[in-house]
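Excluded from the complex is one protein chain; the other protein chains are retained at their positions.
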Amino acid sequence: MRRILMTIAVLALCAGAARAETIRILMETVPDTRYIQELLPQFEEQSGIDVEIEAISYIDMHSKLVPQLISPQGSYDLIVVDFYWVGEFTKAGWLMPLDDLVARDGVDVGVYVPKLMDLVGRVNGVLYMLPFYNYSMAVIYRQDLLDDPAEQAAFKEMHGMDLKVPETWDEYWKQVEFFTRDNDGDGERDFFGTVIQGQRGDCISMQWANYLYSQGGRYHDENWNPLLDSDEAIRAMQYYREAVENYSPAGSESYCFDEAFNVMAQGKAYSFVTFNILYAGFEDPESSTVAGKVGIAPNPGGGLNGGWGWAIPNSSPNKEAAWSFIKWAESPEVAKERAMLGGAPTQAPIFTDPDVVAARPYYPILGEILAGTQDFPVFTYTTEFVEEVGRELNLAATGQKPVPEAMAAAQEELRKLLVKDGKISE
Amino acid sequence: MARITLQGITKTYGQEVVAVDAVDLEIRDGEFMVLLGPSGCGKSTTLRMIAGLEEISAGEIRIDGRVVNEVDPADRDLAVVFQNYALYPHMTVSGNLSFGLRLRGVDASEIERRINVTATMLGIEGLLGRRPRELSGGQQQRVALGRALVREPVAFLFDEPLSNLDAKLRSAMRTELIKIHRDLGRTILHVTHDQVEAMTMGERICIMRDGRVVQTGPPLEVYRRPVDTFVAGFLASPPMNLLNARIAGESGALVVDLSPVRLPVLSDREEALAPGRDSAITFGIRPEDLHAEPVPRNAAPLDVEVVAVEALGPEVVLIAALPGGEEISARLGRDFSAPPGSGVRLYADLERVHFFDAGSGRALGEK
Partner (left out) sequence: MTGADAHTLARRDRRFGYLLTAPGLAALMLVITFPLLFALFTSFYDYTLLNPRHDDFIGGENYLEAWEEEYLAGSFWVTLKFVLASVVIEFVIGFSVALALHAVNRFKTVYYLILLAPLLINPVVVGLLWRMLLHAELGIANYVIGLFGISRVNWLGDIGVAFWTVVLVDIWHQVSFMAILLLAGLAALPREPYEAARMDGASAFRCFLHITLPLMRPVIMVALLLRLIFAIKTFDIIFIMTKGGPGTSTDLVSYFIYRAAFFGLDIGRASAMSVGLLVIVLALTTYLFRYMRSLR
């Protein structure tokens, strides 16, 4: 129905004026999409192309995209791709290489942070996407508590070290333990050192990655041999389990980032290892009681890299128009404007641009965070892996499975998927 | 065995509607009482109040002297046969018959005995394993009756049980019910709008109208001496001819002035009618009291014009117009015939005429 209406509308426009082109984009309902929508009139003015953005929630995106990508002519001219899907989409041959267009129009792709270019840009040397925004993970913490002289003195006395933004995992963990308290003395903890987003599936998979990196662990070596039963991985899971049991609020095993966000935003936790893009929410008095009291720092040992990229599907009905949209959205001016609005940058110069820093002083830290991130395994079956490992992590986090056993199972799941993808042999 | 006494029984719905208005009625022990009236007269509501299915707004109901107003229907030991039979659709005939007994804890062998007796009495032994939807209307009716009979209650309440049957079955069932009553000798209250049922079955009938009792008495008495024009017009078919008339005096004697026709009033009725001289009355004469030939009794000729002749076989119903234009009907012998429009002389049996007050409709000077 909607398509019919649209077609009628388009036909009507054709009859009336030369403004005939329309492109459709499928996007996620996130702040960075909103910033694009705000700036959209600029593009429509300049190019004479109408843009229709269909913004839906993450859970619906994959199942909505795939049928469109499979068909020879889909209904989306332009899409955004989560790094989860990069391996799958490129392997299936759904995305159009952009190298020729970049060369033809002289677009400078050297401005992108290399980490993101590797994650949501090039695959095996071919450019399929331009990085749109990054959601690398970091530690969001309560700066006001660190600045409190009484807390500083108490911490110093207990641990013999200064209370400051944590640089090592050991330091961070001491703080987590230190700040977990029963303030009203009813025998139940009511202030928490950290908040776990431990829901089975991608919530736990994403957060736990940071724990893995903190212990120097990796998912696989450079030859794709899985490493999830390593001592580092087991230790990471033991920390995670300990956090669920002792330092995180009840129900953490079932939280995703939104529930966890609310705990911290209600002033009930010291820290939260999560996506950097949530930081703006903590700083917004509308959604947070701790605005002005939080800081953000890299996860000790490195956080998880994450991001979305613009891509033109091979099924795109209007690839030229889609490309001109990407060029506009990723032009230095628009990229900067988006960052000023609160967008999560992907181009290196933006993090330190004086105007951006003036508006958002923490952006240089975001740059540092991004520089220190580690990549999740990106291969054809990343989404399935996220689910499989997410199940084992959750089984361990809830104590249903002993940690080493769960990690052994996770190792096996990863191995099987890598074999299936041809990354390693049996 | 039970005597059922109704005292000032009233049923009101909300503020406005009075369905039953201060009914007094005594049903004697072992009596077959028929509650007769047109639909909406309150007769079914009265029965349902006795059964305990409707709350009583005012008045008292006693069974053998015990006030049962607040007694649960189950504990009144009455059985109802409903108009729509109200069989349990999911139970077999046998299940329908035994349900009430099982609830009352009657033991199995006794239940079996009673079912057999009842089924045999009603001729439904062959149907015991069937379900209601596999039965004809007449069979369902028998089962409904059987369900009441097996209970062996102190009294039966029949709520128009025959009205859904065809004419032939109805007539057969009438006979059967009379026989059952004779055999069991239990109190029966039978509600109906059918005056034939009332006349043939009731030991006494109680005629209701607009929630009130109009007349109670043995069928023939009610037939012979209707207390008002309603009863006169309701009972028997075709009903009594009711004509506007005046009582006039003529050389010392009273006459009924049907202008222009005049009929003499027999001397034994004069006393009652004398005060009403010159006033309007309703004159009543049953169709069966009009004859085509002179009768060996006090009779007066009446010249009429034939409107229609309905030959029913055993008898002929003549519809005819009086000289004044009013139509009357007469039940005549089966050989009577006359072309429409022709003149016929009828003979009115003066000993069997009725006089009613023109205003209130009440009977005047009944013997």
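As written, the chains take the letters A and B, and residue 1 is the first residue of each chain.
Heads up, the rule we're going with is that a contact is a pair of C-beta atoms (placed from the backbone, for glycine too) under 8 Å apart; a residue touches a chain by one contact, two chains touch by 3 or more.
Model, not experiment: these values are computed from the prediction.
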item	value
Selected from B:Ala74, B:Ala172, B:Ala253 or B:Ala274 as touching the chain missing from the view	B:Ala74
Chain not shown: contacting residue from B:Pro89, B:Pro260, B:Pro296 or B:Pro339	B:Pro89
Contact residue for the chain not shown (choose from B:Leu6, B:Ile27 or B:Ala51)	B:Ala51
Options A:Val86, A:Val176, A:Leu212 or A:Leu395, residue touching the unrepresented chain	A:Leu395
Sole contact to the chain not displayed, among B:Gly100, B:Pro238, B:Gly276 or B:Pro323	B:Gly100
Subunit A residues that touch the omitted chain in the full complex	59, 62-63, 66, 70, 88, 91-92, 188, 198-201, 203, 249-255, 259, 262-263, 266, 268, 380-381, 383-384, 386-387, 390-391, 394-395, 397-398, 400-401
For subunit B, the residues touching the chain missing from this view	51-53, 73-75, 78-80, 82, 84-91, 99-100, 103-104, 147, 151
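Keep in mind that, in the parts below, only the chains that are shown with their structure count from here on.
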item	value
Where subunit A and subunit B are represented by their mean Cα positions, the distance between them in whole Å	91
